[in-house]
Structure formats: C-alpha cells, structure tokens
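Before anything else, here's the structure in question.
Apart from one protein chain that is not included, each protein chain of the complex appears where it belongs.
Moving on to chain A:
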C-alpha cells in the first residue's frame, strides 16, 4: 500500500515538472505537449479541482481531524501487528532449534543435559518472547492479532509437547500450556526489553489502546485450542523422526513405544469432528502417513529384526522412508 502511494505521488510530481518546463522551452518534442496543454485550458483537467481543494484546505477541518485520528489508530494496529510478527518469528526459529536439540537425544548419558538445556531455552521463550506478546495483547482482543503469532505458537507447542513426551511419556493438556503462558503483574519484570517497548507505544498513542488491565492483574498469550491441536499434529511428525532415529541408536523398545503413542493420538484425531477446519483435516492426512511409516518400521523390526544387524536396520527402513523425510521444512 505504501509503495502504491509513493508511486502515485512520484507520478504527480513528474507531471507537474513536465508541465512547467514544457512552457519555457521551444522544441519539437514540446509542440505536442503544448497542444495538449492548450486543449487543457478549455477543458477541465482532472485533478485540478482536487489540487485546489488541497491547497486551500484547512488543517483544522473536522474531516482532516478525523482522518488524522484514523491514521493514528491504523498505525497503532499495524505497528503492534508487526512487533508481534517479529516476536513470532523469533519463537519459530528458536522452537525449531530446540526440537533439533531434542532430536540429538540418543544416549541415556546425554539425556539429563539435553533435556535440561531444552527446558531452559523453552522457559526463556515463555519468559521473554511470549511475555512480550502477552504484553502487546493486554486489553486487546487476542483473536485480532492471532494470525500474527499462531505460526510461532504452533511451533512452540510442538517443541514443548515433544519435550514433555520425552520427560513424562505423555501429552500436556491445553490448559497446562495456556497456564504456562499466563502471567501476573506481580512478577518482577526480569526481562524488560519487550515490555518497555510495548508500554512506551501505548503511552504515546492514547487514541485506541483501551489498556484496561484484567481484574486480577493477570494477562496471557492466548492459545486457541485449534492451535494447540495443530501443534500436537506437528508433534507426530517429530515423533516419527524420533522413532526412525531410535533405530539408528538401537533403541528398538523406544520405537515401539513411540509408535503406540502416535497411534493413540491418531485414534484421538479420528474421534473428533474436524469439518470446517481444513487445516486439521490436512494434518490428519500427514499424520496417517507418518503413522504408516512408523508401523512399517515396527513391522520391519519384528520380522527382520533378528536377521539384520541393528545398525543396518535403520538403513533398511530409512530407504523406504526417504520420500517422506524430504518434505521437512529445512529450517534449522
């Protein structure tokens, strides 16, 4: 939109310039232009009237006043949106890295350190980026800005559920995740950078920020249940990779275990009505595929497990899966 605007102004400036300079010079190229100009004297040139109005306009007219206010309101919204998008991108990248970190978990000796580090980084996301988003959303309708951050949120849910699965062998509920992203004002704002930006903006533009704090002083990054479920659907993709990686490290038991877990999730997805949520149905197709891969992997272990050395088993199975692993986002 901005680009279109600058182009338009540029165009008018060029027109004005050619008009004035065309009158001064006498050249072949100007004759055509002069003729055109002459015609213009008799006829009404579109835009002249508008320019007249523009020049004689009163800065204090009510219409202008109104529009100045609208402009401020729009800018406020766009700025907020942009800030949330930036935070969301940071969350996405960091979450992907955490997931990658969690995939390096192949030996028990590494277990503690890896899970610890992942936990620390997840907590950091919660306390900094998500808190900043929560601050931005204070007193706003969260659904107005949902599109700005749901990509990051889903990636975060994927990471946090993955971590939870590795530590507890279970799936954290929606309320647990929402609880993590709910803050109270009493907390000392240890990471103030995101916060100060937000409050600064709110104080400069008073027009539209209602800024009403919640009754009990708590505020949250709203997690919509749909985003939660989509994050869980993404998790199954990671579990599929985990299952295959388990083969490489010879952890056949873990492979079965993960497969069973995903099977339960799949049953869960089948038991809900997803009509009207296209995205969920699409993820369900992928989920079915990854479950198929995992079941095949378990099958191969079972049938050929005794014949092939463990370290080669992974190759045998991987060969079958190559097509699927290709479609990873590739964003580490």
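Just so it is clear, contacts are C-beta pairs under 8 Å (C-beta built on N, C-alpha and C of every residue); 3 or more make two chains touch, one makes a residue touch a chain; residues count from 1.
By definition in this document, contacts and distances are computed from a predicted model.
K.L.:
So one subunit is absent here. Using its UniProt record, which name fits best from "Translin", "2-oxoisovalerate dehydrogenase subunit beta, mitochondrial", "tRNA (adenine(58)-N(1))-methyltransferase non-catalytic subunit TRM6" or "RAB guanine nucleotide exchange factor (GEF) 1"?
P.N.:
Hidden chain, UniProt protein name: "Translin".
K.L.:
Determine which one of A:91, A:235, A:280 or A:298 touches the chain that has been left out.
P.N.:
Reading the full complex, the residue touching the unseen chain is A:298.
K.L.:
Among A:69, A:123 or A:260, which one touches the chain that has been omitted from the display?
P.N.:
In the full complex, the listed residue that touches the missing chain is A:260.
K.L.:
Just checking the interface: what residues of chain A touch the absent partner chain?
P.N.:
Counting over the whole complex, chain A touches the hidden chain at residues 256, 260, 263-264, 266-267, 270-273, 292, 295-296, 298-299, 302-304, 307.
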